[in-house]
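Shown here: the complex without one of its protein chains, the others still in place.
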Amino acid sequence: MTVDNEIIMKMEDLSKTFLTTSGIIRRNKRVVVALDKVTLDIKKAEILGLIGESGSGKSTLGLAALKLLDIDGGKLLYRGNNIYDLNKKDTMNFREKTQMIFQDPYGSLNPVLSVYNTISTPYKVFHKNANERDVIERVLHVLEIVGLSPSHQYLAKFPNQLSGGQRQRVGIARAIITNPEFLVADEPVSMLDVSLRADILNILLNLRKELSTSILFISHDIAVTQYVSDRIAVMHLGQIVEIAESTELVNKPLHPYTQTLINSIPIPDPEKKWDSTEPKVLAGEYNNEGKNECSFARKCPFVMDKCRVSRPPLIEKGKDHYVACYLYE
Amino acid sequence: MTSRDEDINSILKSSSQINRFKDFLKRLIHHRKGLAGIIIIASLVLIAIIGIFFAPYNPFSTNAAAFQPPSKSHILGTDYLGEDVLSWFLIGTGTSLMVGFSIAVLSAIIGVLVGVIAGYFGGQVDNVLMRVVDILLVIPGFPLLVILSAFLPPTLETTIFVLSILSWPFLSRVIRAQTLSLKQRQYILASKLSGLSGFKIISRDIIPNLIPIIFINAIFLAVGGVVAQAGLAFFGLGDLRSVNWGTMLYWFEAEDGIVFNAWWWLLPPGLGIVAFGIGANFLGNAVYELSQPLRSGKQ
Partner (left out) sequence: MSNTLLEVKNLKIEYRMKDRIVRAVRDVNLKINKREIVGIVGESGCGKTTLAMSFLKLIDPPGYITDGKIIFHNEGEIDVFNLKPSQLRKYRWKDVSMIFQGSMNALNPVTKIEEQVMDVMLEHDYDYETANRRVDELLRLAGLNPNIRKQFPHELSGGMKQRVNIALSMACDAKLVIADEATTALDVVVQRQIMARLLRLRDERGISLVFITHDISLIANIADMVYVMYAGKIVESAPVKELFSNPKHPYTIALLNSVPTISKEKKIKGIPGMPPDLAKEMKGCPFADRCNRVFDKCKEEEPPEIGIGSNHNVSCHLYG
């Protein structure tokens, strides 16, 4: 796969902590480390998959990448500049070039706005003096790209007249109308019926091919992620534990956590029937308080003493295959 | 312009807000309760309009005999001074409705502004505004009205002003709660990513989605206002020289209408209040039912 090697986004030691209260009378205060010194690169015209279970911090990373929340440490360099240092004007430029595709087809569109109004808004904000005819042409163009054809029939429709799959396409059209360089797709197909997902995924692949858009594809569904991504990064409790080219990751996972994940994925092949043995994951509490240890230490079947006292760094173990695990030192 | 351009223009026009509103009205008319509510309230408004132009007598002219039952010359009879009850009712309906709508509009404007700003911006702004709301909510309404009536000029404007001050805090809490919930929607995040400013987001994404709830609350504020004003008038507070449902009831009680079995004097204002309450209730319920989010093809 030929991918331009230029890096457009560089995350260095990104950290973010949330304070939560839980319990019926909100007595228990907890510190949740959502991002624990995350370092990651995204290349031009690349689809980088980000997988992890709930609580891994992957959605938080998506928000951080678009400057939608404040971070507690680290840098996020877009074209060489730390986005968290940008002034208002430069932030607007950043917004023009970066967009998001959302998970919920029912909550991501304003019910009182027509498709035309929803899609044209980002364009109008960044091109205040745009001619109405030009705007209409652009909206029709992106509608065609996302497969809503004949496009002019969709302009006046409202979200309640569209199916889930159609709404999701409108959301994508809105995200690409300013010709962004970088998109964050946060679980874009998890709320759609299975038979409708392929079309959305193929649209994303097309965007990468035709418009050289880079996409951070966040999902808990590994099969879906592998289909659409060039590389995949695996996140666990705020830490990146493995990064590799997508087929490589799925066929030769190195990190014990990744292995557990891959082994648990259903495969539509009846010859690979499951038996009643539960996956070998030690019972035990997860550590989410940023202590200095491997995030998987308390549950890893191969845990060693070293793993409990220091955090393994990401090292290269094969071509473009990085893993954070002392088993490979 | 090519025919495709014409197509596009007509399509865009059809999606405009006015057409959406006309669409909504159509649905409302087909809704049974909605239609009933509209008819009732429209009838009351019609009565008020008739009162402005076609009241048969000046309500204060006392040319007839007192306590006359309905007759050809006085369709709703006369009151304790020989004044025409029908004229009182026609004009009084207008005044009472005006009071109700004024309170609704005034409370709605303040309540929505405070609620949306507190809910959307949160933080210190929210804290300060909600403390003000809490203080106002704690004050008991009726005693306050009585006290204020002693100090402020006893006009209808005063009543409207005071009742509005007492009504908006509750509305602001409702609006604030709704705003907090709407703020979580992903389309708000999408608007932020599009570069829209806070106020633009409020006016475009939040308030339009609040309109059903604002309208429903406003209708009930209107009813509440009418009843409150009538109640105040009944107790002799407010402007007793005004002609409205409340003062009709006051004079009926004060001048012993009951002794004279003057049902023709009691029923119109009483029924007016009840009718308005029922009409508002029907209309509010209909708007609520019709504004429930429509979702496609769920199991």
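A and B label the chains in the order they appear, each numbered from 1.
Everything below uses one rule, namely that contacts are C-beta pairs under 8 Å (C-beta built on N, C-alpha and C of every residue); 3 or more make two chains touch, one makes a residue touch a chain.
Note that the coordinates shown come from a computational prediction; the quantities given were computed from them, not determined experimentally.
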{"item": "Hidden partner chain, touching residue among A:12, A:41 or A:199", "value": "A:199"}
{"item": "For chain A, residues in touch with the removed chain", "value": "22-24, 53-54, 163, 165, 193-202, 220, 222-224, 226-227, 247, 250, 260-279, 281"}
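Simple rule for what comes next: only the chains that are shown with their structure count from here on.
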{"item": "Euclidean distance of C-alpha centroids - chain A vs chain B, Å", "value": "48"}
{"item": "Chain B residues touching chain A - in the complex, by the definition given at the top", "value": "4, 7-8, 11-12, 14-15, 20, 185-187, 189-196, 204-205, 208-209, 293-297"}
{"item": "For the chain A and chain B complex, residues of the former touching the latter", "value": "66, 68, 92, 95-96, 98-100, 102-104, 106-114, 116-118, 121-122, 125-126, 136, 152-153, 155-158, 160, 162-164, 171, 174"}
